[in-house]
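Removed: one protein chain of the complex. Kept in place: all other protein chains.
Presenting chain A:
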Amino acid sequence: MSRLSIEASTPLCLLQDAGRFGVRHLGVTQGGALDWRSMSWANSLLGNELDAPVVEITLGGFSVLAEDDCLLALAGADLGAQLDGQALAPWRSFKLRKGQRLRFTQPLLGARAYLAAPGGFDAPKVLGSSATVLREELGGLDGMGRALVEGATLSYATDAPLLTRELPFEQVPDFKLDSPLDLVIGAQIGEFSGQSLFDAFNSVWTLDSRADRMGIRLLGTALEYQGKPMISEGIPLGALQVPPDGQPIVLLNDRQTIGGYPRLGALTPLALARLAQCLPGAKVRLRPVVQDVAHRQHIEYLRRFSDR
C-alpha cells in the first residue's frame, strides 16, 4: 500500500474514472473524467486499465505529500506541476520519494490534469463506478460524492512498475490545435433555420464562463429552432442543445439524463476531450461530421492505446 496525503485541494479536484454506466435509466448521470483521452494516457503510462480511478485536477491548487515511495503518472494540462519545487511536465510517469511534495500551481497549457497511480487509486465503487458526482452524492474517496479535501489520503495497492516512461512526442495531444471541433450531426438538426445551420458551422464560438461539469455554454450568433416544443428525451454525452435564447450548450459528463431542448447533434469524444482543456474565453469552431465517419476515426484513434 502506498499513500499520498493531500495538503491542498479545491472543489474542482475530484476522483474520476470513465463514469457510471448501466444506471442512466434510473436518472443517474454518467459522470467521469471530462478529458477521457488524457485520463486514458495517464493510466496507459502505468500499464493500468484505461479507466482506472485517477485524480482530475482542474486549474491547479492541488498538492500531495508522499508518505511512501510512489510511482505516478501525469497527463493532460500543464498546471505548472512541481516536484519539490522542480518543474514536472505532463505525459510521463515519475517517481515520488517518501517525503516529497507534488504541487499544481496554475494553468500554463490546458485546464485539466490527470494524476494516475499503479492499478488506480483506491475508492469504493458506487453503482459500478468511483466517479465523483457532487450533485448526486455518489462516488469519490468515501462514496458520498465529495471533492478531494486537504487532510484526506489517496492510496493504491498495486506494486509499482520499476521504470518510468514518457509518452512519445507524436502521441501527445496538441492542446493548441485550432482545427474545428467535430459534431456528429443528427437529432433535431433538420428543424433549425438554414441561416442558423450556416452560422453554427461558419462562425466562431466563445466559451462562456458559465461552465461546469454539466455543460459549457457557447457564446455567438443566436441559433433559431423552428420545430415544435419537444418532449423530454435521453441526452447523449456531448449533445449540443439550444435553449430558447439561442446560445448553445455542450452537455458534458454530469448532465441530466433526459431533457427537452432541441439539439444539432453531439460532439465526438475526441472533440470533447479537446473542449475539456479549453478555458473560458477560448474561441472554437464546429465542423459537421456524419456518424459513420466519426465512428471510423474514433476506432482508429483507440488503436493507439492498444498498440502500446
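One rule holds for everything that comes next: contacts are C-beta pairs under 8 Å (C-beta built on N, C-alpha and C of every residue); 3 or more make two chains touch, one makes a residue touch a chain; residues count from 1.
As a convention for this text, contacts and distances are computed from a predicted model.
Per the UniProt record, the chain missing from the shown structure is "Kinase A inhibitor", taken from the list "NitT/TauT family transport system ATP-binding protein", "NADH-quinone oxidoreductase subunit C", "Kinase A inhibitor" or "ABC transmembrane type-1 domain-containing protein".
Checked against the hidden chain, the listed residues A:69, A:84 or A:137 yield one contact partner: A:137. Across A:187, A:200, A:252 or A:284, the residue that sits in touch with the chain not pictured is A:187. Residues of chain A in touch with the missing chain: 21-28, 30, 126-127, 135-138, 184-187, 231-239, 256-259, 263, 265-266, 268-269, 291-292, 294-295, 298-299, 302.
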